[in-house]
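As you look at this complex, bear in mind that one protein chain is not there, while each of the others sits in place.
Right, chain A next:
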Amino acid sequence: MRRLYLPLVLFFFVILEGVAIELLPASFVMSDLLIIPHWVFIFLLYIALFYDNDRTYFSVLYGAIFGLLIDIVYTGVLGVYMFAYAFTIYVMHGIRKLLHSNIYVTILLGIIGILFADFTIYLVYSVVGLTDMVLEDYMLYRLLPTIIANLLFLLVLYPITKNRLSKWQDEQITKTIN
């Protein structure tokens, strides 16, 4: 049963992203700034930091599955989010081994992760031709606001998820030993 919690939470975030825009005030949405919710990614990052150990790759697997889900439901161009999320989380999983996971490392990895994931999406979309935004515009109008907004979400989520995920990780380890 415990194993089902993570996919369910991730699925819930996928759905929430679809109504996220409605929560922002209209003047904000109609302005030039593009804020993209990467909530699924943030939670995947938490899984990579606090749930996975060095040898398990649940976060990468979930990243591929739920990235594909976002592709199917929201963009119709398959593979982009799937690749961006799974690949970035894989890199984060690698960096994690070098650093002790506390709140500062989480924030740092959050910034790097969102930057990396969103930039991968931008790169693929501009190659495919879905966007023709210039790099400078992209940095200023999309990347920066997106990172700030998602960082807020990351900080809100920190106290709720951290201990819970660590607890689940312990249970997962004891289960495998038994």
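Here is the rule we use: contacts are C-beta pairs under 8 Å (C-beta built on N, C-alpha and C of every residue); 3 or more make two chains touch, one makes a residue touch a chain; residues count from 1.
In the analysis below, contacts and distances are computed from a predicted model.
Asker: What is the missing chain called in its UniProt entry, if the choices are "Sulfate adenylyltransferase subunit 2", "Acyl-CoA dehydrogenase", "Cell shape-determining protein MreC" or "Pyridine nucleotide-disulfide oxidoreductase"?
Answerer: Spelling it out: the chain absent from the display is recorded in UniProt as "Cell shape-determining protein MreC".
Asker: Given that one chain is not shown, which residue among A:42, A:80, A:117 or A:154 touches it?
Answerer: Hidden-chain contact among the options goes to A:80.
Asker: Among the options A:56, A:101, A:131 or A:166, which residue touches the chain absent from this view?
Answerer: A:131
Asker: Can you name the residues of chain A that touch the chain not displayed here?
Answerer: Spelled out for chain A, the touching residues are 11-12, 14-23, 26, 29-30, 34-37, 69-80, 82-83, 86-87, 121, 124-125, 128, 130-131, 133, 142.
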